[in-house]
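All protein chains but one are shown at their positions in the complex.
Up next, chain A:
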């Protein structure tokens, strides 16, 4: 026994291994189960992210400038196409206002305080992206002080991009929907059909095609290519009506048992510097 403890290097190695696995297990557990990390880690992350802002803002400016440049490149054809749709848009907007107003009044009549479609938003700018293959995180510059909580959905300009996984005081981390992590990237979704809506769960990301995969679909009879997919609001974490993308195709699994619907994500995940965090008005269990 005495001889064993006199071997200093062996003891150091042993302690190192214990500390490694201890740290890893504890932090993974905290991330998965608690709503916020320990205060020390929060403060550390905040300090790093505030200082990181100094570098992030010029980078975002450059990124915006380059995306403006590429926008300029295809302005002419886009302008032609968009002009035809403007009249339609104005008409739709007027209709939307009337319908929203009517909806509000009807809700008051029914004494409904909030439904699954009600939400408020917080804008945040992106500070950095994790240089890691399996933790697909964006760091954004809003946190608890702006009312952000874990599991809130996050949108870019066009569609859903992910979900909040860690909240610090003035910064937080967003896990992208394009992640193969099996625990966190599930969204209750619904396909807007002609007469009937089909519900399911967006549960996977196919990295070879860049498509999202929707599973647990009850029937594929009415699904057509090009139909819109939105969040269904079931499960209570996400409000209803956030745009995810368009149906691309249906595939059967290897056994021919279940159907997977492939969805082209709407969010073009390259050229954005600002994201929108969605705060649902109706809260589920979490």
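Definition applied: a residue touches a chain if its C-beta (ideal position, glycine included) is under 8 Å from a C-beta of that chain, and two chains touch if they have at least 3 such contacts; residues count from 1.
Keep in mind that, in the parts below, contacts and distances are computed from a predicted model.
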Undisplayed chain, where the name is taken from the UniProt record, one of "Rod shape-determining protein MreD", "Glutamyl-tRNA(Gln) amidotransferase subunit A", "Acyl carrier protein" or "Spermidine/putrescine ABC transporter permease": "Rod shape-determining protein MreD"
Per the touch definition above, residue among A:27, A:70, A:145 or A:219 touching the missing chain: A:27
Among A:129, A:196, A:224 or A:252, the residue in touch with the chain that has been omitted: A:129
Residues belonging to chain A that touch the chain removed from view: 16, 19-21, 23-25, 27-28, 31, 37, 41, 44-45, 48-49, 51-52, 55-56, 59, 62-63, 126-139, 161, 165-166, 173, 176, 178, 180-182, 207-210, 265, 268-270
